[in-house]
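Submitted below is the structure of interest, expressed as structure tokens.
With one protein chain removed, the remaining protein chains of the complex are shown where they sit.
Presenting chain A:
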Amino acid sequence: MTTTAESSLHELLTALGERQIAVGEVRGVAATDPVNLPMIHHWTDAMGDANPVYTDEDFARGSVHGEIVAPPAMIQVWTMPGLARAKGAASPMDDVLGALDENGFTGVVATNCEQTHHRYLRLGETLVPATRMTGMSGPKTTALGVGYFVTWVVTWYSGDEPVAEMMFRVLKFRPREKKSEPEARAPFPLRPAVNKDTAFFWDGVREGELRIQKCGDCGELRHPPGPVCPSCRSVNRTHIVAAGTGEVYSFVVHHNPPVPGIETPFAVAVIELPEGVRIVGNVVGCPLEKVGIGMQLRVTYREMDDELVLPMWVPRES
């Protein structure tokens, strides 16, 4: 992206952030269940919190609270939407986080979480969360990548009374290319040219099909394909899906010079298909010295990069 485009993106994101801050607090969906003992039990078990004031009625009655109260740190749990449940009312954060995702800031990491608890919650209280965006800054260059810090505050209400608050800050960042696997992420350089006559083949490969052109009139099979049937002049083209097996008709093992995108040595074969045509492809998944004329193969498919899938051939027994 050019610097100009980058700065206009920054303006767009900043404006969106300011607009959402101006919106102020937006009420969310009320908790599905009121504050209750079974959920407190689960939470204290999971957290290893043995304080009996949260679970033992008799003990709690004798405490300063006079009854069972919920652990304050559990505040988020009461209104957390389940995975399968509808999210309900929109949060003022949705647009901002969505816009960052759309512009490549797909990484997310929580950087700050500060909770303030105004009082203990009692069994039977129903909480409603409300969210307001409070800040956005960036772009900042971080170890993870360039990104924006976005801050919001959630306030939980019991009736009209605010009972707790949480300030939450995340870094939304553009993930750096991972240095450990540059080979896997680099675009495979050796792309086929594709046109109207051959697109069906490459479309098929992406769908896991090895397609062979078949004349729509005389039925002749043909690979490599072409626009006109050499047997009957028909331009009415169809295709069949090959069984995906084949036999090595000839092969080479390439050592030198280096070929962009492929590690040497590697094997390439002319493969005879039972359908009666030949096709060229790499033989993989076995030691190179095992490759020989007559070897039985089956097709598989490999993603070379985000766009290109190639049919590859492996020994049939494997």
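Everything that follows uses one rule, which is that a contact is a pair of C-beta atoms (placed from the backbone, for glycine too) under 8 Å apart; a residue touches a chain by one contact, two chains touch by 3 or more; residues count from 1.
One rule holds for everything that comes next: contacts and distances are computed from a predicted model.
Between the names "Acetolactate synthase", "Lipid-transfer protein", "ABC transporter ATP-binding protein" or "NitT/TauT family transport system permease protein", the one given in UniProt for the chain missing from this structure view is "Lipid-transfer protein".
Screening A:10, A:118, A:132 or A:254 for touch with the missing chain picks out A:254.
Considering the whole complex, the residue from A:36, A:115, A:142 or A:198 that touches the absent chain is A:198. Think of the hidden chain as still there; on chain A it touches residues 188-195, 197-198, 223-224, 249-262, 265-266, 268, 270, 277-282, 293, 304, 308, 310.
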